[in-house]
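Only one protein chain is missing from this complex, and each of the others stays in its spot.
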Amino acid sequence: MTSAAFPTVEEYEAQVTGWWRTGITRIRPGEILLRGYPVEELIGNITFVDQIWLMLRGELPTPDQSRLLEAALVAAVDHGPQAPSIAAARMAATCGVGLNNAVATGTNLLGDVHGGAGQQCMEVLREIQERAGDGGDVDAAAAELVAEYRARGEHVPGFGHRFHPRDPRRDPLLELTERAADAGAVTGWALRAGRALEAALAAGRSRPVPMNIDGATAIIYSELGFAPELGRGLFVLSRSVGILAHAWEETTSGSRIKGPLPRPLLAGYDGPEPRAVPRRA
Amino acid sequence: MTSAAFPTVEEYEAQVTGWWRTGITRIRPGEILLRGYPVEELIGNITFVDQIWLMLRGELPTPDQSRLLEAALVAAVDHGPQAPSIAAARMAATCGVGLNNAVATGTNLLGDVHGGAGQQCMEVLREIQERAGDGGDVDAAAAELVAEYRARGEHVPGFGHRFHPRDPRRDPLLELTERAADAGAVTGWALRAGRALEAALAAGRSRPVPMNIDGATAIIYSELGFAPELGRGLFVLSRSVGILAHAWEETTSGSRIKGPLPRPLLAGYDGPEPRAVPRRA
Amino acid sequence: MTSAAFPTVEEYEAQVTGWWRTGITRIRPGEILLRGYPVEELIGNITFVDQIWLMLRGELPTPDQSRLLEAALVAAVDHGPQAPSIAAARMAATCGVGLNNAVATGTNLLGDVHGGAGQQCMEVLREIQERAGDGGDVDAAAAELVAEYRARGEHVPGFGHRFHPRDPRRDPLLELTERAADAGAVTGWALRAGRALEAALAAGRSRPVPMNIDGATAIIYSELGFAPELGRGLFVLSRSVGILAHAWEETTSGSRIKGPLPRPLLAGYDGPEPRAVPRRA
Partner (left out) sequence: MTSAAFPTVEEYEAQVTGWWRTGITRIRPGEILLRGYPVEELIGNITFVDQIWLMLRGELPTPDQSRLLEAALVAAVDHGPQAPSIAAARMAATCGVGLNNAVATGTNLLGDVHGGAGQQCMEVLREIQERAGDGGDVDAAAAELVAEYRARGEHVPGFGHRFHPRDPRRDPLLELTERAADAGAVTGWALRAGRALEAALAAGRSRPVPMNIDGATAIIYSELGFAPELGRGLFVLSRSVGILAHAWEETTSGSRIKGPLPRPLLAGYDGPEPRAVPRRA
């Protein structure tokens, strides 16, 4: 139609198979290959976290890599119904949509602001590493970067929490990363950069700005070699568990068309007072 | 505003805290309780699958229960870019939305038809169990139910595949369930019902209608005591992994605004021929 | 690949153009036909409501039909931020996703419970018409159906409002429908059925159960010959306006990660008290 010459069967075949080409899965009658592994051999032989790694990276992780990723996924599943992603999913569950739609409603909200801090922190860690260079001064690079953020009046993503003076998920995640570094499972480059950032942020302040869950998982995902964008992707997989649990709890409560506030506590109105519609000439 | 009497602080407090009441998570400054467990104790001590179970069920699973759930989650992650959920997520990835939006686009499609067969199969298994009663004749109940479906010209959910003569995920999942039943980790009631259905469907047919992934996972989720709705919920968690992997692969390919077909292969048009817009009097 | 015989170019072409066949739009270089009309002739010559009708029905509406549809679309745009669809969209707007994602978040919640009453009411109107038959007793059919709903302890969709004693949108919509019926633009069958239902619901009650926006628009969409499913579709188009307006208002307010309740008013927790994680053997 748009191609002047009439294509051959081979040209059609090439166009179509090239259009939706994938290296993840090969489906043939009776065969499902995932990254080259027959699915029937994976079932029962790898963990769900191994499967997540395999699907995203193309190869199976080592047990040490898998354990570290597992800790990060376990840590980020939920932060309660005050989070808009969870609240929206609970509301969806009261509106007569499927559980899949409720989960989609929640994950759809994990954007740059609500779900992107980990991704942004991974980019910051990488930036510090690049500035310091091989065997360079990570502390100086971190201090320099913190100064730049403060000059711009911006927060460094992954540090501080509007609710927790100290995020309870920080310590166990850093300890596991340290152990993995000691065991040689990871190099520890991102851990050093993160600690340097934390120190630079605390320098000369009465109240420190400790690393939060986004910062701690950003270190782990960076150490494990994930691209920053996948930092958000992995957060989505983890938080989907909490979103599903809350949507299900709301479903079983049997509530219908449930908004953010109980009816008597209506949203405030600050618009114009009642007025008449002007008649058109 | 709508309540005649003016509420007291206690009434307000009760209204609000009652409105978004949850038994899943307790958040206080410096504290995150998940089902009563401090998150810092869960990190590093339980698997991601344990966490999924804990969040959905309220208690931690036994190692045997966890392993069985893990196998089902590993099995269902992906079935290639021909599935609309995967294809839509890949398309989303080419439209300039976040990875979270791409994943939400995919999970949003896992409705009654695309993602609900497992849930429906769990209800069928339960129906057979109820008809047979304790120590009753499961085979007769299954045959009866199959006859009813055939009389209505309906397919029994969880059996047969439009692509695989025999779904490669069936055997390993059933073997693991059998082993769990032999070990006393599960009772085996759903496995017996599922096998009875498979036999009833094959009876007097040259070509059998073997159990597919939805049927095999329905047996596992039923044996583990999940509600049918959560059969779909767990499928959403598992398939989200494939959706994310495909969305990410498409993202890294750098394609933009990518539709279902390469441009020269335009969708067919069978609407009215060109016509003029009637002028309004 | 899966087809034994190797297809010809014609077979490929047929498969592909047949796969995404449409009667709505024909796109060729320099040409955009909508239902057969060149888009450049539609622009400036038809209203947006005419366009909605044309796209959904295939033909242009009469001015009377268009005016009636317009009234229904104007009436249903918004019911304030207490509605979960609006609230979820406002929350989305604070999470760093695009306005399109915020609107999608809102429309995604307009399911059977939150957005389906109009569709269900259209089916009820049709049911009454069928029971009464041509020139039959609509009042008797309505009374019978109301009795059945009460026997099942169900509400008749499209009647009563949990907030408005009398929905202010009811009267103007019914008046316009009446005028259209008097002018012969519509037959009035659904208006008669709706009024009969309202009378049957009020019979022998101190407090009547007047028609709400879902009932009034259901009458209009039914009179205009739309399928019940499109009753929800049209509601989605109308409510999308309110969803967009609220998402935009929230965006301009600059709030970030805004949940359902101000922080001090935490959701209540009724789960287990703090407990220790059991150590695995």
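Residue numbering begins at 1 within each chain, and the chains themselves are lettered A, B and C in the order written.
Here is the rule we use: contacts are C-beta pairs under 8 Å (C-beta built on N, C-alpha and C of every residue); 3 or more make two chains touch, one makes a residue touch a chain.
Source: prediction; values computed, not measured.
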{"item": "Chains in view touching the one left out", "value": "A, B, C"}
{"item": "Selected residue (touches chain absent from view) among C:V9, C:V74 or C:A140", "value": "C:V74"}
{"item": "Contact partner of the left-out chain, one of C:L34, C:A140 or C:A202", "value": "C:L34"}
{"item": "Touch criterion as defined above, residue of A:E10, A:E154 or A:E273 at the omitted chain", "value": "A:E273"}
{"item": "Contact set of chain B toward the excluded chain (per top definition)", "value": "1-2, 6-9, 12-13, 16, 28-29, 80-85, 87-88, 91-92, 94-97, 101, 104-105, 108-116, 163, 256-261, 263, 266-267"}
{"item": "Touching residues (missing chain, whole complex) on chain A", "value": "2, 13, 16-27, 33, 35-38, 41-42, 45-46, 58, 60, 63, 97-98, 100-101, 108, 163, 260-261, 265-280"}
{"item": "Touching residues (missing chain, whole complex) on chain C", "value": "1-3, 7, 12, 15-16, 18-20, 22-27, 29-32, 34, 38-40, 42-44, 46-52, 55-56, 70-71, 73-75, 77-82, 87, 90, 98-101, 103-105, 107-112, 115-116, 163-166, 168-169, 171-173, 175-176, 229-230, 232-233, 236-238, 240-242, 244-249, 251, 258, 261-266"}
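To be clear about the criterion, only the chains that are shown with their structure count from here on.
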{"item": "Angle of the C-alpha superposing rotation, chain A to chain C, to the nearest 5 degrees", "value": "180"}
{"item": "Chain A and chain B, separation of their C-alpha mean positions in angstrom", "value": "21"}
{"item": "Chain centre separation in whole Å, for chain C relative to chain A (CA means)", "value": "34"}
{"item": "Centroid distance [mean C-alpha coordinates] between chain C and chain B, Å", "value": "27"}
{"item": "Touching two or more other chains - residues of chain B", "value": "2, 16, 18-20, 22-27, 38, 42, 46, 98, 100-101, 108, 163, 261, 265-266"}
